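Here the complex is missing a single protein chain, while all its other protein chains stay put.
As written, the chain order gives the labels A and B, with residue 1 at the start of each chain.
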Amino acid sequence: MLTDIVQATIMGLLTGMVYGLMALGLSVIFGVMRVVNFAHGEMMVVGMYLAWLLFERAGIDPLLAVPLVAAALFAAGYGLQRGLINPFINVAEHMQFMLLLALSIIIVNLCLLIAGPDTHGVQVDYMFDSYALGPFTFDAVRVYAALAAMAIAFLLYLFFTRTRIGKSIRAAADNHTGALVVGLDVPRLYALTFGVGAACVGAAGALMILVVQAQPFLAIDYTLLAFVIVIVGGLGSMPGALAGGLLIGVSESLAGLLIQPSLKSVFSFGLLILVLLLRPQGLFTRRG
Amino acid sequence: MRLWHRLTGDMTTRGQVALAMFAALLLAAPAFIGSYPLSILILVVYFAYIGQAWNVMMGFAGQLSLGHALYLGLGGYTAAALAFHFGVSPWIGMIAGVLVAMLAGGIVGFLGFRFSLAGVYFALLTIAFAEFTRILFDHFKWVGGSAGLFLKVSGDPGLWHLRGGPVMFYYVILAMAALALVACRLMLTSRLGYHWLAIREDPEAAQASGVDVFRGKMIAVLISSGMAAVGGVWAALLQEPVPRDRLRHGPLDRGDPGADHRWPGHSDRTVHRRGRAGQPGRRLHHRRREDRRDLRCEDRGIEADLLRPRAARHRRLPPRRRLALARAQAGLRA
Partner (left out) sequence: MSTGGATLNVRGLGKSFRGLRAVHDVGFDVPAGAIHALIGPNGAGKTTTFNMIAGVFPPSAGTVQLDGRTITGLRPDRVCDAGIGRTFQIVKPFPGLSVLDNVLIGALKREPDVSRARDRALTVLRELGLHDKRAMTASNLTLPDRKRLEVARALATQPRLLLLDEVMAGLRPTETDQMVAFLRELNARTGLTILLIEHVMRAVMALSQHIVVLNYGEKIAEGSPEAIARDQRVLDVYLGQDAH
């Protein structure tokens, strides 16, 4: 039993890393622009489909396709923000929700139209490989996905702390007017941020396709999951998003093992409720 | 006369005449439109009703609820379960359904308002509760679990048991929508309505002007959830199988262009709805009017997936793929 638990925990950590990357994208978008991106899961699914397409048509391994998918989603996110979402930045919140909800509906149905309701998976050569460490086995795909997710998260960290653009974005997040006053092109920065967030979630999608089959209806689950992770981890906190991802990954895995797989989300939502009520700033951020 | 004035506000005479004509058109509609347009009209009026319910919380009191399906589902399920297990008339079941939904609304509202959640956070709380309950209901045998409740088709027809053709359902929902419109208008122009508006516009200023903000918000959520529950009962007992994706409550409806939501016509149904379509791999059968064979008893008929806060759980997979998918999905996030 103990080995099962540890095994499940490790699996949860591995998957949780990819969740964390997905949530990182949302954290960036929400943390900087306070845009509630209800289309987040949909972007993830688009990433999954893109990676699948590249694999089917061009034989590109999803791990290698990550930069391509990320770039494509970056461009899409940039355009979307610049073209559609920007006017909604400072209006009443519920208008934003509706806009992004509408967007999510459109995206899911486009996916349905184009790819149909059937699932699509990626059959890479190493799909059935695994690594053994004592009594535990790790699926190779999950390990690679997790490692790639970590690498991307690290790159993101470097972007936000070392590059000028990254720092400008953080400035704009901190103080919109102040950023304007020192001459930062805030609309462009917002578009960049959305693009970066979208690229993150696209990359997460490209990694996820190794583990899960793509289907339009996963989108809403991912959106909710991303929000659970971001709230639990702490809004606007990037390490929090990663930590939250790991936490949720593990809790889902353990819940699936100890109770019943179909009940695994109950814990995530239960945790969300508790965090919202008792510690809305998140578990991994300091108070205030 | 004063009541009429209060209802119409500053509508011009021309507006009032137009309203009367529109009402007359709606009343006469079943006589001259075909059954498919009627089915669409039923949905339209249904959403008009649900929209009123949701609007009490958002438009009046300014509280964004994205988990409203919870109340629809609880209302519908309570009435359906009572009808299924005890043969209780849906009108009685409706009362129970409303009470259950109001209890849920009261809990969500109490927690949200006591803990001062607003905006996004409150909306997420509502979603969390709806999802949480949906998943639990999938495992709740008394209401049929994930397969849903199949109500007996053979039963006394007529208004009391809410069994009948689409025309009956149309008039019922039309009456509900009209009543809801009148009720909401009366509420909005009352002292309570003004308090709601104040809460929506500026809760702090409202409090300083003597409005009990917590109480106002709680009343809003209770009324809104109660109204939604009534809609849920109607939807649950709707004789015509309503495609699942069409029964997303108001603001979160996701239409599915792929879903061919034709109504199977008036002939007898072998299967009845009410499903909890949470799990992937389930199949929605209800595609074409002609494809009668798609309706299978053992499958989960048409579900009004009312507890799903957002849309389309709409899987139209051929049977042999279902199993493969189910296996694959079992690996989902494990």
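Note that in this section a contact is a pair of C-beta atoms (placed from the backbone, for glycine too) under 8 Å apart; a residue touches a chain by one contact, two chains touch by 3 or more.
For clarity, every value in this text was computed on a predicted model and none was experimentally measured.
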What shown chains does the left-out chain touch?
B
Per the whole complex, from B:Ala23, B:Leu136, B:Val182 or B:Ala208 the residue touching the absent chain is B:Ala208
Please identify, in ascending order, the residues of chain B that touch the omitted chain?
189-191, 194-195, 197-198, 200-202, 204-213
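Just so we're on the same page, only the chains that are shown with their structure count from here on.
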Enumerate the contact residues on chain A facing chain B in the complex.
11, 15, 36, 93-94, 97-98, 101, 105, 108-109, 112-113, 117-119, 121, 211-213, 215-218, 220, 224, 227-228, 231, 249, 252-253, 256, 260-266, 269-270, 272-273, 276-278, 280
Using the touch definition from the top, list the residues of chain B that touch chain A in their complex.
58, 64, 66, 111, 115, 117, 119-121, 123-125, 127-129, 131-132, 135-136, 138-139, 146, 251-252, 254-258, 278-280, 310-317, 321, 325, 328-334
